[in-house]
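In what follows, a structure is listed as structure tokens, so that the remarks can point back to it.
Note that one protein chain of the assembly has been removed; the remaining protein chains are unaltered in position.
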Amino acid sequence: MTMDMRAPANANAVTPRNRRRLPVGGWELALTGLLAAVVVGFGAAAPGFYTGPASLLGLTENFLPFGLVALGLSLVILTGGIDLSVGAVASLSAVLAAQLWSRFGVDIWAAAAVGVALGGVLGLVNAGVILRLGIEPLIATLGTSFLYGSAAVAAAGAEPPSGFPGGFTALGTGTVDGVLPASLAGLVPIQLVVFAAFAVLFSALVARSPFGRVLVMVGYSPDAARYSGIRTGRVLVTAYAVSGAMASLAGLVLASYYDAVRPDMGDVLLLTAITMVVLGGVSIFGGEGTVAGVVVSVLVLGFLRQGMLIAGFSDMVTTMLTGAILLASIAVKNLFNRRGTGLANQIWAMIRRPEPPRANPS
Amino acid sequence: MSAAAARSPAASRPSWRERRELVLVAVTAASAGVVGLVNPGFLTFENLRFVALNSVVLSIVALGQTLVIAMRGIDLSVAPLMGLSAMVCGLLAQSHGLPLWGAVGIALALGLALGTLNGVLVAALNIPPIITTLGTYSLFGGLTFLYSDGTQVDQVPPAYAAFGNAGPLGLPVPTPVLVLVLVTAACWFALNHSRFGRAVLAVGNNAAAAYNAGLRVTAIRIQVYALSGLLACFSGLVFVCYTGSATVTTGTGDHVELQSIAVALVGGTLIAGGRANVVGTVLASLFLSTVLTALVFLQVPPIWYSAGEGLMILVAVRGGTRRAGGTA
Amino acid sequence: MPGLYAAQGIRKSYGTVQVLKGVSLDLKPGRMVTIMGENGAGKSTLFKILAGQVPPSGGTLSLDGAPLALASPSAAHARGIYLVPQEPALLPELSVAETMFVGALPTRRGPLGRVDWTAMRARARAALDALELPIAVDRPARTLSIAQQQQVECAKALLRGCRIILFDEPTSPLTSHEVEHLFSIIRRLRADGCTLSFISHRMDEVLEISDEVAVLRDGLLVDVVDRPSFDRTRLLSQMVGRPMKAVPRRSVSNARDEVALEVRGLSDGARFHDVGFSLRRGEVLGLAGLVGAGRTEIAETVFGIRPAAAGEVRLGGETVTGLDCHAMIRKGLVYVPEDRARHGAVLPMTITENVTSGLLERVRRRAGLLSARDETRISASAVRDFRVRCAGLDQTLRELSGGNQQKVVFAKWMTTGPRVAILDEPTRGVDVGAKEEIYEMIDAMARDGMALLVISSESEELVRLCDRILSVYEGRIVAELSGAGITPAAVARSYLTAAAPSGGVAA
Partner (left out) sequence: AESGTPDTAKRIKVAMVPKLVGLSVFKANEDGAKAEAAKLNIDFLYTGPVTASAQGQVDAFNSLIARKFDVITTTSNNPTQLAPSLMRAMKAGIKVVAYDSDVAPAARDFFIQNTAYPAFGKALVESVIKYAGPNAKIAILSSTPDATIQNEWIGAVKTYLAATYPKVEIVATEYGQSSPSQSLTAGLNILQAHPDVTGIIAPDGAAVVGAAAAIEKLGKTGKVFTTGASNPDAVRQYVKSGVIKETPLWDEVKEGQLVMYVARLAANGALKDNDTFTAPGLGTYEVKDKVIVFSEPLIFDASNIDQYKF
């Protein structure tokens, strides 16, 4: 509408800039710095880490399934929810797809498509349990993860399928050839291309699409979203369905990577994926965070783990260090976020007198 | 207890659906009864004794978890803490003949120290609880591993086994069950009738308001995480006494962290904090144990046990939920 | 009489932002000192420092001449200083009695230190009785209305033996009637020799209750006036830093013949029944009533966010009963909710994001993505039209003062081009300067032909704005005022007579 109010000649001139247009901020930049340090550091210190670009890119095959889960999960966490069922969803859809192929002779790619669709449906079930039964996401997806896990074991049988056709195993271990310039042949893993495509898609989705806007709004304030005429239920349903679909995609990539399925193959995904999302700067309370941060954090944690293993650290030490890094980085982020005058002052102020805790957003 | 409960601060008289204890007692008894009809062996004293015993370890962990959730927190690190304590106590007993009282001391000290670490990270460094305990989950799991150096506990001295299985002074009720009753009573009293417990609930209701009302919120938070660590480590000791074994995956392998959260919420504690039910927690754990045993008696194929557990969680949480929009 | 609480040169900075720049203030026993000032002037911050909730960056406090350092709120309580906060400190799951005692629960003697529930309840009861508050001490705190929460806070202060009581905007969520009750409590405390201070944006209340008014502007105390020399215009001008005059009731109605919104026999089956009215284009219709009368429920049901049990809603002749608010907005009906922080705005999001969130469809898209340029264009023109004071379009709403937040919420809805707008407490917590601006905007919208339904608990506000006023009592419309019949007294009387035991509908 046009308002016939003559505002006083620009009493408050406004510069039309919009700092959120670029989906990166200080945290994403800090993570990128960390990523560079990790790659360069291990490249220099751990023989075998960098033996050419192909080896470096090839390392990503070992952790990108976690990244695919993290991308989907970040949508759910942005809404302020959580999805503990991603591991079970990944296993169940991979097992079912493999059985479709091995028992019923369905084409492997068609079976894989069914698997991803099934993941979406399982996500819908999660959303249904959360919305219809009114159960908190944490406990709802915990419950469904038990159900899906059982179903995966039942579907797998005593001898789960393995030995997929060559084309399918390329998804997990092949490189993109033919499409790219010849100089890049054998260099870029298919997994990396898939991940990059989803990273770009999700980044645009969250930062600039109407759905992303609504998603973030629901995450910050479900009530305000509802009063703005947003059908919050649909937003949640979409987020959980996407999370489920991404989890099953990860399950299928794992199936291809291992050239086999197992009913518990997705179990390892959950904790690492949550760590990736959180380290990426997405607030566990919803609303805050960017996909770009999650993408960088996937690479940081992935390369860090691979680098440490190659440098000869045990699985255990590597896991411990990941935990420590998560804690330290969030602690540092919190300290700087307090808009203080300096780190030392902040620490001192904290020791002297703790800040009043944040108000309860209930 | 009922006389005291009548004078407790319970706001308005809740309907039976909101008395989670009653619901749980009813459904547990009903499931036991039904299974008993199908297979009378279920209702023998011996079997019920084990149903109870099997729930003790989880109950103790879940009591700590209940206090943490009551304060609007969450503690995922209980699982590795339980494993660490089981491993440390078990290995010291197995190879160095550590006496039982020493093991108790070590378990408690370990839990207190590492639980306090969680508390400091959450309360003083302001790291969200789920992130803090996700991080310490890896750290504590690593400590277990480093300590055990690839070995496992498969044998504990007779004193331990006696503590874990027999009743004191020849009573038919095993010691762990009695210990659980004591711990539950202590937690119940603390939460419902002590200043500390009421402060915990106040923090769970509204931390800023609690601070402004003069409560030392930071200290309370640290204390509750310390308590949760303490109970988790104590349960690890009970575990090693009861089963006589421990491996590096004790606790984490059975997903005690998720089970304890589930049991606390099924017991009637609000995930958004501010309201807690310790008796409900223990009853929910007993219910879980009953269901899992019942599945065997009903000859349900083992692969569906975990589905049964999941369904039970959803149904029980659903039964009498007052809608709370909050999330973790 | 002891109780002289003095602040000397208090300063406070958050990072680089200086909120208080050296404020000195004396609070004396038996006197009520009111702090006034625009949103963001630093009033709440000053109170928090006085109550030990926030440490000052500089300056000193003294009590009866002795210097005072407050390390925590409990230290302040120990010295008899109590702050009734701007948002009441509710502990939803605990009982009323326990919320009153939190942090100082009485215990029984004995090794266990068992909480003495009997004593606690008795003392809570006594404290509420002393203020003649009929509130059951066993109710869960979440069932208290906002007014009752305020009242419980007063009792809480007394209970802790606090005699220096600071009230941060206690009246903004209250109706005139409830304000009267609160003031009677305050008068009693004052007569009793308590040291009192409060913050308010409502000029009439301030003039009624204060012994002294202190005006805070941009972190500095610019004026302290004693009761004998109170002057509305002067206070207003001091607050905003430029000459202001209060605008009287508008005389011309913009109402046209065309009916924009028609409600017939609407009930939700619980809180309100058989509500009917019609609203014409260009008309401003007021809904008056006590808090809890059900006005918000009526508005939310019309808006479609709450289900109706019976009745019909017609928008410009089209039946829209049963549509959800998503559809309503697209049909041209919008609702500015009363709880700005929870329902109206998303505080951590930017001005632009808030402005466009009312109707994202209007933002142009490229490849399915929102065009940043178009979004900026929409938000820049909204910020201009609604005179939002901000440093840039990418400021988050949290960084704006309450009045400017409210203007953004207005902009969010009004720029969607609605035919009918429901405004629920449009100026709650908004300072006097911004209030006038909002009033002017409402006038302008009516001139444009928009139909407006205004819910307000301030009689003056309704009188200032409305062509017609409906009075709601316990979920029913009990009276209608129009034309010259609209005066503050008549508005208050219209629902108070319904509340009176004799009952009956006032004319």
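A, B and C are the chain letters, set down in written order, and residue numbers restart from 1 in every chain.
Criterion: contacts are C-beta pairs under 8 Å (C-beta built on N, C-alpha and C of every residue); 3 or more make two chains touch, one makes a residue touch a chain.
As the structure is a prediction and not an experimental result, all values here were calculated from the model.
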Visible contact partners (per top-of-document touch definition) of the missing chain: A, B
Sole residue of B:G64, B:G115, B:P128 or B:G141 that reaches the chain not shown, by the stated touch rule: B:G141
Contact residue for the chain not shown (choose from B:S31, B:T116 or B:Q152): B:Q152
Residue of B:P99, B:P168 or B:G253 touching the missing chain in the full complex: B:G253
Contact partner of the left-out chain, one of A:G67, A:G80, A:P137 or A:P160: A:P160
Subunit A residues touching the omitted chain (full complex): 47-49, 51, 55, 59, 62, 153, 156-160, 162-163, 169, 172-173, 257-260, 262-265, 267-268, 305-306, 309-310, 312, 314-316, 319
Touching residues on subunit B - with respect to the absent chain: 39, 41-42, 44, 46-47, 50, 54, 57, 141, 145, 148, 150-152, 154-155, 165, 239, 243-250, 252-254, 292-293, 296-297, 299, 302-303
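Going forward, only the chains that are shown with their structure count from here on.
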Taking each chain's C-alpha mean as its centre, the one farthest from subunit A: C
Between subunit B and subunit A, distance of the C-alpha-averaged centres to the nearest whole Å: 31
Whole-Å gap separating subunit A and subunit C, where each centre is the average of the chain's CA atoms: 41
Residue list for subunit B, restricted to those that touch at least two other chains: 205-206, 208-209, 211-212, 274
Of all residues in subunit C, the ones touching two or more other chains: 53, 72, 92
Interface residues, subunit A side, partner subunit C - complex: 1-5, 7-8, 10-12, 14-21, 204, 208-210, 213-214, 216-217, 220-221, 223-231, 287-288, 339-341, 353, 356, 359, 362
Subunit B partner contacts - residues on subunit A that touch it in the complex: 80-82, 84, 129, 133-140, 142-147, 149-151, 153-154, 222, 271, 274-275, 278, 283-286, 316-317, 319-320, 322-324, 326-327, 330-331, 334-335, 350, 354-360, 362
Subunit B contact footprint on subunit C (complex, rising order): 53, 72-74, 77, 83, 85, 89-95, 97-98, 102-105, 107, 112-115, 117-118, 120, 138-140
